[in-house]
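The complex is shown incomplete by one protein chain, all other protein chains being positioned as in the whole.
Here is subunit A:
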Amino acid sequence: MATPLRTREGGPAMRRSAFRRSRGDGPFRFATTGAGVILLAIMAAIAIFLIVKAVPALQANTGNFLTEKFWTPNATEPKFGIAALAFGTVLSSLLALIMALPVAVGVALFISHYAPRRLAGALGYIIDLLAAVPSVVYGLWGVIFLIPFVKGPWTFLNEYFGWIPLFAGDAVYGKSMLTGAVVLAIMILPIIAAISREVFLQAPRSLEEASLALGATRWEMIRISVLPFGRPGVISAAMLGLGRAMGETIAVALIFPATFGITFQVLSNDGNSIAANIANGFGEATPIGQGALIASGLVLFVITLLVNMAARLIIARRKEYARAAA
């Protein structure tokens, strides 16, 4: 009695036509799925092959890879460690972030809430141009223009702010961590500004208007309604910028002093980063040396992966503005 109404719809006739309709769909669907799987496979392969080539070098290493402060993998008794490089990578990137973040947030606010509507698009384009300049050009600019240029300001910092450990030291050099950090800051500014702008533009209009209606000034309106709304977006933008800064290679390879010291004195002639060391050391690397560089690259890969994943997890909650990060 209680026969379900199974044949009402989707009867034999309909099913056949549905089948006819999807002919050829199988291979196409397979191709598109396959392409997606290829992307996943590439990500896995990156990790696998880096590990495969890093292990022999790590086994030949006579020092401790994590704590050693030297980098002499080409010697007959290879001895190399990531400590100094990882330190320099993190320190320079954090300095770059500290410099870039306030400016980038200011730029984002300027474009989203201060600039005249008509101009905003053009101004956003100007900031995008910063990102379009290839990194090697920033490197060249850094070497030829910035390094001689900062000698004066750096001496000033050292003289009057030397009591801050960061700027302490006996001598100042143009070719230093701080100069590299300035270039890094310029290079990560557009990505932070672009994502922050997207977030600020999506702050609920009703909240903004409500706070203005209550008599708030423009800054109070932004502080009350725009900034709290945008905070997670700005945080993830900052982390994406940090990831970029840590991976940036060529510009800093030309600017960092390329020595293996660990010091907070960013004006000194000391410091290097993982990426810069790969670019500078690759030319004369022996097979073990190449393995050592690959091992250091693996460390960089893992660090940036963690930072980026964290940033994406924060951003994923608001899918709408994630596209600015691409």
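Just so we're on the same page, a contact is a pair of C-beta atoms (placed from the backbone, for glycine too) under 8 Å apart; a residue touches a chain by one contact, two chains touch by 3 or more; residues count from 1.
As a convention for this text, contacts and distances are computed from a predicted model.
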Hidden chain of the complex, named as in its UniProt record, picked from "Nitrilotriacetate monooxygenase component A", "Nitrite reductase small subunit NirD", "Methyl-viologen-reducing hydrogenase, delta subunit" or "Phosphate transport system permease protein PstA": "Phosphate transport system permease protein PstA"
Contacting the left-out chain in the complete assembly, out of A:75, A:98 or A:144: A:144
Sites on subunit A contacted by the missing partner chain, in the whole complex: 21-25, 28-29, 31-40, 42-43, 45-46, 49-50, 52-53, 102-107, 109-111, 114-115, 123, 126-127, 129-130, 132-141, 143-145, 186, 189, 193, 215, 217-220, 222, 240, 243-244, 246-250, 253-254, 275, 278-279, 282, 290, 293-294, 297, 300-301, 304-305, 307-309, 311-312, 316, 322-323, 325-326
